[in-house]
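Of the protein chains in this complex, all but one are displayed in their positions.
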Amino acid sequence: MHMADALLSPAVGGTLWAASAGTIAYCSSKVRKDIDDSKIPLMGVLGAFIFAAQMINFSIPVTGSSGHLGGGLILTILLGPYAAFLTIASVLVVQALFFADGGLLALGCNIFNLGFFPAFIASPFIYKKIIGNRPTATKISVASVLAAIAGLQMGALSVVLETVSSGISSLPFSTFVAMMLPIHLAIGIVEGLVTASVVSFVYKARPEIMNSALEARPIGNHPVRNIAAVFLAVTVVTGGFVSRFASNNPDGLEWSITKVTGLEELKAPEQGLHVALNALQERIAFLPGYSFRKPDQKTKIEASKPETAPTDQIKQTEQKADDQKNPVATGIAGLVGGTISLGLALLIGYILKRKHRTE
Amino acid sequence: MSHHIVEVKNLRHVYPDGTAALKDVSFIITHGESVGIIGANGAGKSTLLQHLNGCLEPSSGAIHIGHTPLSKGTLPDIRRTIGMVFQDPDDQLFMPTVFDDVAFGPLNLGYTPADVEQRVTDVLELVGAGHLRDKPPYHLSGGEKKRVAIATVLSMSPDILVMDEPTNGLDPFARRQLMKLLRDFKHTRIFTSHDLDMVLELCERVIVLHEGEVWADGPALEIFNNDKLLAECRLEKPFSMQGCPVCRKQKQDIFSESQE
Partner (left out) sequence: MASIQNAVLDLKNLDLLANGNSAIHRLDARAKVLITLVFILCVVSNNRYELTTLLPFFIFPVVMISLADLPPLFILRKIILLCPFVVAVGIFNPVFDQVILLQIGPLGISGGWISFASILVRSILTVGAAFILVGVTGFTAVCQALERLGMPQVFAVQLLFLYRYIFVLTEESGRASRARELRSCGKKGQGIGSYSSMVGHLLLRTWQRAERIHMAMLARGFTGEFHASRQSRFGASEIRFVLAWSTLFIFLRLQNVSQLLGSLITGLFP
């Protein structure tokens, strides 16, 4: 359930990037200050272990499928929330760069969905509350399963919210939730059981590992609560701000660019270009005679989305009317041009490569 | 610390699970000596070496390096003096490239970047790994890893070189190369090995460990000629001292047949 760049709007992606980056910075300073240096190689190597462990499957009876270890919960149990959050984040960075799991913009979302909930919610408020100070096999099993389910449900819900608020996918919220949550309930139960069995094994073999992890962080300690609060605040503020301008202006980037550079400077060369192209077109157009008004990209957006910025309302209604006259023109010109630009890109690539070879 | 004497007194080590890996180990190694520590699997060799630079803490007993007792306060200095090559090079090579790895120690010692560059280049040439300089460690073969691991330690110009099974996994040529390197190293050398021929060739002195105790300590030739001792400690003579092993084996077979 990795979130992906292709489903994200920059506003949502950016917000979660900021939030995850902030949490990483906070956790790093925590690790620096509170934990001895031996944790640093340990974190890295355990991250690699999570990769490696996912190579090993076990068969789930009856269903005929197989399962493997998830990462978040077991890392939190072994390393405590701060170190675990960093480790999960780094596993996701490697996955994003090498396995196309998600993407670079979606990394913020993925770190949040798969790291924040197990490390800062499920583990301190569920797992630790249940096992208390004297873990037993039963307690470990119950706690792991419940914590894994809770962590994954929150993560799945968060994927849905991110996707829906990005507005790239058309899946309605309710349908998406109805699909995601049951699947992740099943995944959660399996992950919980696996985590419980591995944790029990480690507890039997080297109780000191688990005890030190337990002792180091008293249950429900304040830093965890603080970080949850800070995180929420950051998300609400940035999210609120970003989504306000994003909904007023369907094109967040465009909005910020005009804001930064001033609209006029950008418009002027465009006009010049239009004139030049117009002259050129008269000579080379091989389908002359269809001199429609050029419906530009902006108009098309507005045609599909009723809400527009109030300032140039009138102008747009005109354009919309124009646009509706010749949707074919818009479509065909765009598609032909798109194909040509793709071809051009490949051609340039080919030429560069040839040049490179001959050098 | 001019003399770099290594003194181990009544060293005992018990692992957290209750295994007494070292029971009562004492010896003194003086400056410039080359000492081989041999013994069966699980005899406690690696455990002993890890005590020499404070990776493990003694359960009882003490270690002095050049008359300085090994303790928390003196550790940084002592670690600078002792260069330690671990048994598994994968544990030792943790940086992104060979260069970075070899530079790790010198940088920690506070050398200038230019100085570090020079050292790394020299040391990599010395172990015959100059061409591996920009490779990441996971793209190296076992023997290459071993050589680079040795370079990481040599780059810190230690006064005492401690190695756990240095020739393990090397091809015959690399083994020869390494033995030459060790012979040229002018300071104290301490290493463990199951390669008894190498021990015989490089060490004047051998310490035999058996089940966590020093079973023998003396000149290499003397020890390798003591058949009873070797058998007790699950060791045998180096091949070079066995004459022609093939003819000998045939003789033994005939001998045992005629006895039946």
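For clarity, chains are labelled A and B in written order, and residue numbers in each chain start from 1.
Quick note on the criterion: a contact is a pair of C-beta atoms (placed from the backbone, for glycine too) under 8 Å apart; a residue touches a chain by one contact, two chains touch by 3 or more.
A quick note: this is a predicted structure, and the numbers were derived from the prediction, not measured.
Asker: Please identify which residue in B:V8, B:I29, B:I65 or B:V116 touches the non-displayed chain.
Answerer: Residue touching the absent chain, from the options given: B:V116.
Asker: Among B:A43, B:V153 or B:L235, which residue is in contact with the omitted chain in the full complex?
Answerer: Touches the omitted chain: B:V153.
Asker: Given the full complex, what residues of chain B touch the hidden partner chain?
Answerer: 50, 53-55, 76, 79-80, 82-84, 86, 88, 90-92, 94-97, 99-100, 103-105, 107-109, 113, 116, 134, 136-139, 152-153, 156
Throughout what follows, only the chains that are shown with their structure count from here on.
Asker: For chain A versus chain B, what separation do you get between their C-alpha means, in angstrom?
Answerer: Taking the average C-alpha coordinate of chain A and of chain B, the gap between them is 50 Å.
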